[in-house]
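Yeah, one chain of the complex is gone here, protein chain that is, but the others are all in their spots.
For reference, chains read A and B in written order, and residue numbers begin at 1 within each chain.
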Amino acid sequence: MANMVKLTINDTAVEAPAGTLLIDAAKLAGIEIPAFCYYEGMSLQAACRMCLVEIEKAPKLMAACVVPVGEGMVVRTESPAVVKARKTTLEFLLTNHPLDCPVCDKGGECELQDMVFKYGAGESRFTEVKQHVPEKQWSPVVFYDGPRCILCYRCVRVCNEGMGVGALGIVNRGVAAEIAPSHGDHLECDECGLCIDICPVGALTSGAYRYKTRPWEMEHVGTVCTHCSNGCKTTLGVRNNEIVRGNNRDRSGLNGEFLCVKGRYAFDFNHHPERLQAPLMRINGKLEEVSWARALQAVVEKFKAGGKAGVVGSTRISNEEAFLLQKFARTALKTNNIDHHRSGDVVTLLDSLSGKTATLGNVDDCYNSKAVLIVGADISQQQPFLANQIRANYRHHKAGIYVATSGAVREDKIAKGSVRTTDSEWLAGVESMREKLKGESELLVLFGDSVKGEGVRKLVAFGESLGIPVKYICLVDYANSRGAMDMGLLPDLGPGYHAVEGAPGMTLPQMMAATDLDLLWIVGANPLARHTLASSNAFVVVQDLFLTETAQRADVVLPAASAYEKNGTVTNVTGQVQRLKRGVETVGAKTDLAIIGLIARGMGVNLGKVDADAVFAEIQKTVRGYNVSLPVIVTGGAAQTMPVNGRVASTVLPELIQSSRDTLFTTGTLTRYSKILNEVMEAPGGLYR
Amino acid sequence: MKLYNPPSPLETKVISKRFGVENSWRLDTYLATGGFEAFKKVMEWTPDQIIDEVKASSLRGRGGAGFPTGLKWSFVPKNVEGPKYIVVNADESEPGTCKDRLLMEHDPYQMIEGILIAAKAVGATKGWVYIRGEYRYLIDHFDSVLKEAYQRGYLGKNIAGTGFDFDLYSQTGAGAYECGEESALLESLEGKRGVPRIRPPFPAVSGAFQAPTVLNNVETFSTVPEIIRGGGKWYADLGTPKNGGTRMVCLAGHVNKPGVYEVPLGMNMMYFINEIGGGMWKGKKMKATIPGGSSCPILRADECDIPMDYDSMAKAGTMLGSGGMMVMDEDTDMVKIALRIMRFYKHESCGWCIPCREGTTWLQKMLSRIVDGNGAMRDVDMVGELAKSMLGRTFCPLGDAAAMPTISIVEKFRPEFEAYVARNPFASSELVQVG
Partner (left out) sequence: MTFSPELEARFADLLTHYPPGRQRGALIPMLMYAQDEVGAVTPDLMAELAKRLDISVLQVDEVVGYYSMLHKKPQGKYHIQICTNVACMLRGGAELYEHACKKLGVGHKQTQASGKFSLEEVECIGACSWAPAIQVNYDFHHEVTVSQLDQVLEGLQ
């Protein structure tokens, strides 16, 4: 326990660890000291002067954001002198700030508005001409209105310190000082929008959201981002059954308020005009809209007819849907021909770590581990939140960062060791850093899809040989890539990585290549984007949001609900289970869970009660590692699954594992349906494209 | 190199004694007049001995804040690894101040020797002289001096055969008053915007390039060799208790003999203005004086009969500051003076903190409006009130520097403001005419 310091704030006795800033100590005691520029976890500015407080024996008011607690300190945060200082500081701020709150996009959730409401003057004494500059658009999603800017430098810091991008700066001097973008008149950056989110006023606004609604007219639905595998909470702002905003300002998820461009803006695929809203059936060679009853009837008939069936699941459907899909395949269709597109070799990793404990890393380890090694992945592009955690770890804990990648990555800048390797020769690169790594006290290893099969075993052997505690994270692509494996969307492994009864089924490429396949059921995947289907006679049923390449080949297409339209759970890259919460619905689409249930009912198959909660209860009981705390999940938290500890009997063919190596601005097939992502990609430049 | 004003026989020339000597800036001249004797002397001393001698001199920083120099040096941590640096503040920008120029022009080696003594006292190995960009002629001059010093072995390795090593460079500023503030200067030295740093840590602990640094004004360093030569006590006795020695005072404004003069601390201000400065010009009467640069509260003529030392000035509610004394005659328009001062601080505000950035802007606009004849009585109260709202609340002393003269001018010359307002036909306490 750190040395505790005793002090008095507003006549309340407060104890805080030595070194705590006064503003934080007051917060611990439930006393709010207002501030604009102070922001937890970022460098100190002492610029806004809102946090000035009275400290006995100090000659003048002191900024609580830079003064550490002192033994016996007597502090007053609401004394007449303090309140007067706040009032005048706000009065100064408002001299050049527009007083047009009713038409400002930030109105209703503006920190300046709140502060003026609480401490501000009732009268405006400023009668001079205001300093004015026109608003500027810096990117498809970022607008800057200089006059509203109060120069708290939060945006500059979150971009530089938080994101490691440094695309925002301060130009000019004095009252003309303003924030400027990286490339003169425009931004070339991650477009993560954290600068907008963190802006206390309406200076930085979102091109996707501005002037669409008033904040109090939205409902806020916290759910999990459906794009990459990091599992960030995104709080959807919903108005009239439309998602108008994504953010996580309430820091309710494992990501705090971090979101990348996808989590913040790429919800727009959901309302794309090409969303399927009625089932399609191939009639006389052409896909035509039909009723749900007719489409389901056709599917049920074909499923009942039997034959050689193949089932392809998704990396974006919920755990419940994946679980039910494999259960249906294995019990009703009586086949192990079930698979999904695999992007990381979790299976071999679990097997290699058999018998060891505390060897699987998680999101917190990224922030806390004394050292981090990244092998074969551009995490700032592909795993943005994990990358953010690692940067924060470096910033706050001076963690040792090591990188072995094929190209330059953002982490190079903060790395103690950085080598360029190829996908096949990464081990030599890692070996070259052996001595440095041995000098660390612990290590977290993140590896991408170039490390697979035997490679995973070699990497684990390397870790073992360092003589320090090592944890591993096998990186995967999408929101439920991990859950798809955990739920047994695999031909040789059932839920919880148990070997299947009977012979292993066909893998995804095998199904595609089989000329004698009679039935192919594809739920939320687009394998025909990269494979060709050999069996010309196969009856193809596709559940999807859009008419993908795969759906175009289908005999029946069933319009599916997106992740933002369903309840359920997903499991992120490090095995944390979180709840999906329905925010909107698309008329005509059904959740994959409901569709599977309807097909089962049509076939007279009893899958038990088909609703998300009931299926999750079954998962908790039957899937190894998933006996997690329900209250944690129900309240929107992230529950860590217990790692499967034991041999996993599987012969992983390395060629099955292939990451799509998305960039920050792509998200598999969904990319083409997100207008924002496309606009951002077409905008000039691109820091890390 | 020419002198800009004739010396006065009433000066006490300690650090300006070589001014006017032929080739005073050359090493040979310096060596022939006792140069580097002090440096050689302290090579035999311990660091603490040097610091104690400087403490005994009661030398206080000549840049404006008047912090005791010996104490400042003693804050540099001993027994720490890594480099330590010396930085000279030659960013002379406080309106009214023009003395460091002369010291560097006429006697640069005196400053260099002072730097070397400070380096010996704290264990520094490298230093920069940060010179304001407008003084380009001086930078070029000083660069030639540095070149000579290196060539003759008075900088670099094994200085003057003593085994002591030290590197010294010039560094140009680029036009920013704020860089006269020591931590802003250090930011500028690192190639950044001149925005002050949060302190602590102070430069003595984390200064230039985050290494322990002694940062003093040109005049402060220039004084050190004479202190070592004559002894701390000798120097202290030149002035008054706690206000040791002499200082350079830049006399400007409505006097007959404006100029830079070296006088002992504690000299009576009226005596200085009348006897050394030749009294008021054109037979006018004095109205007011800003005693130490534009950030110092103004003194009415009747308040000027006081000794010029740090403590007496403080008692009179003002400061000795950087030695920039500006004398104003009876015809001076004090409202315009207040506006001109505020215009300056508005121009120089770095913009970092709210009260200074917005306060100076607002006050400048309001004072302009009053001068333009569009003021209201309420504005006169507000000028003082807004200035007080900046006082003590800004991130760095620039806000105070803008506030202090303004508050004092409004308090002491309020009728002049009221007279301006009275000329506005629309002015009343209720009605505000927007300019």
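Keep this in mind: a residue touches a chain if its C-beta (ideal position, glycine included) is under 8 Å from a C-beta of that chain, and two chains touch if they have at least 3 such contacts.
Note that the coordinates shown come from a computational prediction; the quantities given were computed from them, not determined experimentally.
The chain not shown here is touched by just one of A:Pro68, A:Gly169, A:Pro469 or A:Gly646, and that residue is A:Gly169. Check B:Arg18, B:Lys72 or B:Arg132 against the missing chain and you find that the one touching it is B:Arg132.
Note on the undisplayed chain: of the listed residues B:Thr12, B:Thr33 or B:Gln171, the one touching it is B:Gln171. Although one chain is not drawn, the whole complex shows that of B:Lys78, B:Arg152 or B:Lys192 it is B:Lys192 that touches it.
Contact between chain B and the unshown chain involves residues 4-5, 83, 92-98, 100-101, 128, 132-137, 169, 171-177, 188-194, 209, 211, 250-254, 258-260, 290, 294, 324, 326, 328, 332, 336-337, 340-341, 344, 347-348, 350. Residue positions on chain A in contact with the hidden chain: 166-173, 180-184, in rising order.
Definition applied: only the chains that are shown with their structure count from here on.
Centroid to centroid, with C-alpha atoms defining each point, chain A and chain B lie 55 Å apart.
Contact residues on chain A toward chain B in their complex (touch as defined above): 44-50, 52, 59-61, 66, 85, 88-89, 91-93, 95-96, 125-129, 131, 150-151, 170, 172-177. Residues of chain B that touch chain A in their complex: 176, 193, 198, 346-355, 357-362, 365-366, 369, 382, 386, 389, 392-395, 432, 434-435.
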